[in-house]
Every structure is written in C-alpha cells, then in structure tokens.
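All protein chains but one are shown in place.
Labels for the chains are A, B, C and D, by order of writing; each one numbers its residues from 1.
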C-alpha cells in the first residue's frame, strides 16, 4: 500500500478546493458537465489514437500500482535464492525440481526451470535478459500513456475554454451574462491543467518509478539464478545480492 | 484494421463538439472558411518547406497505416522461416529456388535470393541491415512530417487569431460587433490547437509505433535468413524466433 | 531547383494573407514599418551576437540551397568512380593523373590527388574523414543560424507588441483610438511568429536536410576512393556504391 | 556555510518586494492565505504523488545543504590518504587497523576496513563504486524533488488564478469590486511563478552541484584506497590525488 500516493492526491485536491472555498468560491462554479466531457473525452481520444492497443490495455491494469505497488520482499527473495543455491550444492540442480511448481513468481519459476533443464549459464542470461527488457519496456510504454494524457489535457482544456469564449462573445454588451459565460469557459482550463498536473503527470512518474524498482527486483533473481548455474558458492552469491538489499 | 485509431478520433471529436453543443454552442460558430484556409494552408506550406520531397510523398502514403497497418503475421512468418530452414537442410540452399518467386514480401524474397545465390552470412547481414536501416529511417522521416505539422499548426492558429483581432479592433467601441469579431478570430486558435492535438501529433506517434513494429518484423526475417545461411539446425532457429513471437 | 520549397513558401503566405483578405482584413493593416524594424532588426541583432562570424557568413551563402540545392548526380558520380577504378586497374594509380585536373568537385579532386600520390588507404581515410566532418559541422552551424533566428523572432515580436501596448495605454479611455493602437501593436506579434514559423524554422530544417544529403554524397566518393586505394576489384566497388544509389 | 545561497535568496526577495514597494504596491496586497494554500498545498501534493517515499524523506534532509553543504576538506583528506599509504608501506595493511574505528567518514571507514580485510583491489573497486553510484543517484533523485515542485508550482498557480477569476466574474459589471477580485486572483500566479523561480528551481540546481561535488570527493577517497591496495608508492598516489586538489 503506497500511503504517500493517497496523501499526495488528497493533499493536492484538498488544498486546491479548500483554498477556493476559503476565498469564497462555490464548488458548483467548478462543476461543469460539458467542460468535463470535452476535456476527458478529448484527452482520452487523443491518447488512444496516440498509443498502440497493448499499451492502453496494460496502462489500465498497472494504474493500480500507484496505490498498491506489487509486493516485493527483497530480503525474503534473497534468502530464497540462497536456499536454492544450497539445495543445488547438496542435491545437484535436479534437487530444485520439486520447488519449481511451488514457486509462483514468473521470473523465479522460469529461472528454476532453466536451472533444472541444465541450461548453460550464458543461455540463461540471454533468455532472461530479453524477458527483463521486454517486460520493462512494455510497462514503461504503459506508464507513458498517462504522460501523454498529461500532455494533451491542458491543450484540450484550452480548446474547451476558447470554444466557451466564442459562445460567450455574443453577450459582450451585457456584462452580467458575459461574466457567467466566461466563468463557465474557464472551467475547461482548470479541468485540463488540473487533471494533467494533479493526476496524469504525477501518476506517470510514480508508475515509472515502480517499473524501475520491479526491474531491479527481477534483475536480482536473474543474477542469483545465473550465479547458481555457474556453480558459485552460497557465500559469494550472498555478497552479490547484498547490493540489491542495501538500496531496496 | 486498427479499431483503436478510429475510436480515438471519433471519441475526441465527438467529446469536443458534443461538449460544445451541450453548452449551447452552435456548430456554425465553429465553422469559418478563412480561418481554415489560414491554418491548413499555412501549416501545410510551412511543413512542405520544412521537409524534403521524398518524405512528403512517403507521408501521404503511410498515413493510411493509422487505420490499416501493414498486415504482419509473426506466427505464420516464423513458421515459414522454419519451413525454409528444413528445406535447406534436406535439399540444400538451392532447394529454396522454387520458393523465391512465390514469395511476395520484400525482405523475405531478398533474403531467399541471397541464400540461393550462396552469399556468405556476413555479406547477407550487411546487405540486409542496410536495407532495414534505410527503410526505417525513411518511414520515420515521413512520420515526422505529421509531427512537424503538429508543431506549426498552433502557432499559425495564433497568427490567424491575431490577424482576426487586428481586423476587429476597428469596432472596439461597438461591443456587439466586437464580440462577433473576436469569436471569429478565436476559431483560428481552435483549428490550430485542435488539429495539432486531436490529429497531427497522435497520428505521428501512432505511425512511429507502426514503423518500429515493422522494423522488428523484418528484423525477424533477416535473423532467420542469416541463421539458415549459417547452417543452424531448425530447432535452434525456432528458439531464436521465439523472442519475436512473445512480444508480437 | 527545389520546387517544393517555393511551393511551400507561396502556399503558406498565400493561405495566411488570402484567409485574412477573405475575412475582410486589409493588407495595409498588416503593413507596419516600425514593427518590421523592431522584429527584423532585433532578431538579426540577437542572432548575430549569438553566432560566431564564420557561421553568419556561411549562413548567408547556403541560404540559397533552400531553392537550388547543390547539384549531385549520384548515378553519374557512381559511374565516374567505377571508371576510375577500372583505369587504376589497367594503368595503375598513376593512370589517374590526367583526370585530376579535369575534376572540379572538391572531394573527387582531393581523393584523386591522394590516390596519385600513392597515399596509404588508412591515411586517405583519416585525411578525408576529417574533411567530411569539418564541412558538415561548419554547414550545420550555419543552418542553426536560422534556427536561432526562429527562436528569437517570436519573443522579440512580443517585445514589440508590449511596447506598442504601453504606447496605446494612454488612450485607454477612448475605444476608437485604443483599437487602432492595439491593432498596430499586434502586428509585431504576427511578424515575429510568422517569420519564425513560415520562414526561419522551416528553412533551418530544409538546410539541415541538404547538408546531410551532401554528407552522404561526399561519403560515397570517399568510400569509392578508399576502395580503389585498397585495390578492390570494380565489381566489388560497384556493390559498395549500390547502397548510396538506392536511397539517393 | 554557503554565503552565496543566502545572498541569492535575500537579493531576489528584496529586489522583487522592494521594487513592488517603490512602485507604490502594498505588501498586504501580496498576502493571500487561500492563494498560498492552493499553490503550496497543490504543489506539495502533486510532488508527493510524483515521487517515491525515500526520495521525499531524503529531500527534506539534504535541503539544508543549500546553506551549509557537507564539510569536505579535500587537502586534509588527501593528506590523510597519503598518511594511510605510508602507514601501509611501513607496517603492512594490518597497520591500518587502529585507524579504522577513529575514522568517521562513511567512505573512508569502509575503504579502510576493506583494506585491513585484505580484499583484492578489484573487489574493493566494485564494492565501493556501487556505493558511490547508489549514493549519488539517491541524492540526485532527492534534488529532483525540488525540480519537480518547480515544475508544478507555476501551473498550479494558474489553476488558483483561474479559479479566482471564475469567482470574480460574477461582478463583471462592477469595476471596483472586479478589480479587487482580479488582484486577489493574480496573487496565486505570483506565488506559483515566484516560488518556482526564486526558490524551487535554483535550490534543485544548487543541490545537484553539491551532490556532484560530494561524488568527486568520495571518488578521490575510493581512488586512494584502491591505489593503496595495489601497493602503489606514496609519491605516485600523491600525483593521482593532485587532479582532485586542483579543481576542489
């Protein structure tokens, strides 16, 4: 559970809406259905045209990571790898066979299977590094979906505002109506700039951070598996995993 | 058929125009011939001066990829390459001769011909990688034509708006006429920002994605052809092509 | 003759001015000497302070390439190089001596002279690659002179507009005069944004394209000369030049 | 103590507020609680959502470096390293054992311990370079927290201003109230742009400079420790450290 993300969103919206309330603004003045339709629909449309289908689908899935990033216990996993290496020492690589199916992490299971199959260390490295790279680049593309929404939202907010101003210009001679019209038009700007800066851009950045952390976590598993395949002794493997432990 | 592109465009325009309609705006207020002429003509002129002729011509051709990207069946092609490798094993490279003319993909045919000619694997790699690179860079330049239109459109929209405002300033004393004039002037801004953000920039990004996917697809064929030339066994070739299959 | 450049400029200006005319604008309203002086003089001054003298001088020279890029017949030059290689085969490198002075392209002549002098292939490569690099970077710096003018023009247009608005603010109470004043002030914005987007930036991009094409053309000559120095047979040289022919 | 940072902040705020005061502005007009709440709360919220928790915590800690950067006496440390190398020469690496615990710098102590343990020079390099890199990237991420606040503040200032303008539009017919309302709305813009440009962005840059300087300082210690492990003579170590002394 990433408490910080929740605190950030609540703080941002509470401050902006609260400040407006103290100033004497009415929430109703900030609520405008057409403006919302223009900004959210337009941004979503542009971002969908911009992005390939698999990235859109993945983005919908990983957006939850903002609040609950995938659980990764680096210490526990490091101990697990050490346990594998000791099993392999005592019973040979085939001794890992009974653990393979019990394992439910993708990288751990794939690595164990390659070990049990007696694959060469170099072949393991190549196979698993391609996987590492593919998964990272797929998830970064998904995170960039929010970045691109953060790029389109403010400009589409401006489109909405200018369209509202055009509509309002008919009443230029009547200040009372003009004011209400301009106010409505401005709401689209707030939606566009607000969604981009309080949601889309920070979310994209947070997701990128999670993706990079996962990459490091999986990299640790890969390094451990390769070290076992190379027959390194458990003590030396422990030292290798140390680096990952320190900045987890 | 890239349904997502169609959905994106329809969603974006429906949201923006629908939102404006609900707000009480008239479509007629958004229709302005001179503004369209300024923004589209000016953007096209600047982009044509900006770009070299071959890239403009290519851009007109590949813009259709946004809706119907070139068909690439990675699985089928992978099987085809495996079939070649087995033919080459059984009947020698000359056994591929009868397939060459039946093949209608550029890279597949070129690769087969080089195989039948008995070209060295290194020479095949050099010849085909130059081709890969040239085709990718040609298509990326074409995709950038839309990116550059997306860059010029908003600024030319501003030129149109300011020219409209200049025209309108004569009526500064008469609010009723002033309003109508300003409204007309603002339309150019909407055209510029709208075309850039709802069409040009997302299209450029989508095309870049298609170009990169095609590069990967063709790279798979090249890798397969080289592996056959090097006399690798079909099993090992299959493993090589696996990577391309997984993230197709 | 680069017809596309002329079409681009004419299209851009015709569209922008024509659109304004249809809207009912007067050309006279867009003509303002002080605004022109501010934008053109200010932009030129900033760009001259920004750039070193040799780059400014070179920029004045190569700006003509926008309309008539240096003539480069890749096919003809490729044939010429093949002809050299056959001469060198039959009569030895000294047989090229009579062609040297007839040659009037810089790279071709320099290459032939190095061949006739019996220079080592490696020394030829080093000498000519330095030349290639120096010429390319000199011309790119010159092209960037227009890019930097395209960067300064809009901001200086804004300076002009704000100075005009300051002047106009004295008449804030008199809408009729105010309107005329604001209109005049806005002209500086149009000059700045227009010059940058319809001329300076597209020209800089077009020039960069020409410089890169020239680099490739000269690279072909260098590769050909080195291949002759290394005594490659004409057939193999022909294959090497093929790559340059295909994407010329 | 970094006097320059204090001078910079005081100069910036004195100039901006002083200039406003001379112009006849009242400080009270620049003081607005809701605007401050919107800009500071909104910026903080967005930045917290944007950044991972460890980087936020680290940012709060190292922000003090702007005024009192960590003390690093390059000359003294260089002498210390020379002293170690001479001790190691005379009494062997074990002779350093008594110094280890007296040492209170992280890198110096870690290096000494590795020396005393008789670790191979290559293993020392790997272990300490990972540390160098991890510490630098952790601190750069923390410095970027201020950069990202500097990016969000102006846009959230605009949100505050537009919300204020919406509120004010009800009084469009009454210029006296309208003026006061617009003035209040503008304060949010000043807070956003001012905080970003007078505090957040310069602080981020200053912190990055300190982080890089620390990296160099620690790199010097690492190089010295490795040279001792490789058994270089003190004279040669002195020459190696010279480079760090000259641009400290």
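One rule holds in what follows: contacts are C-beta pairs under 8 Å (C-beta built on N, C-alpha and C of every residue); 3 or more make two chains touch, one makes a residue touch a chain.
A quick note: this is a predicted structure, and the numbers were derived from the prediction, not measured.
A.B. asks: What are the shown chains in contact with the chain that isn't displayed?
C.D. replies: C, D
A.B. asks: Specify the residue from the set C:38, C:108 or C:210 that touches the hidden chain.
C.D. replies: Of the candidates C:38, C:108 or C:210, C:38 is in touch with the missing chain.
A.B. asks: So one chain is hidden, and I want to know which residue out of C:7, C:22, C:140 or C:165 touches that hidden chain in the complete assembly.
C.D. replies: C:165
A.B. asks: Touching the hidden chain in the full complex, which residues of chain D are there? Just list them.
C.D. replies: Counting only chain D, the missing chain is touched by 2, 4-5, 7-16, 18-20, 22-26, 29-30, 66, 154, 175-176, 178-180, 182-183, 186-187, 189-190, 193-194, 196-198, 201-203, 205-206, 209, 213, 243, 246-247.
A.B. asks: Touching the missing chain, which residues of chain C?
C.D. replies: Contacting residues on chain C, toward the hidden partner: 33-38, 40-42, 44-53, 56, 130, 134, 138, 148, 152, 155-156, 158-160, 162-167, 169-173, 184.
Going forward, only the chains that are shown with their structure count from here on.
A.B. asks: Go through the assembly and pull out the chains touching chain A as well as chain B.
C.D. replies: none
A.B. asks: Return the distance between the CA-based centres of chain A and chain C, expressed in whole Å.
C.D. replies: That pair's centroid distance is 43 Å.
A.B. asks: Can you tell me which residues of chain A touch two or more of the remaining chains?
C.D. replies: none
A.B. asks: Mapping chain-to-chain touches, which pattern fits: line, ring, star, complete or other?
C.D. replies: Per interface graph, the chains form a line.
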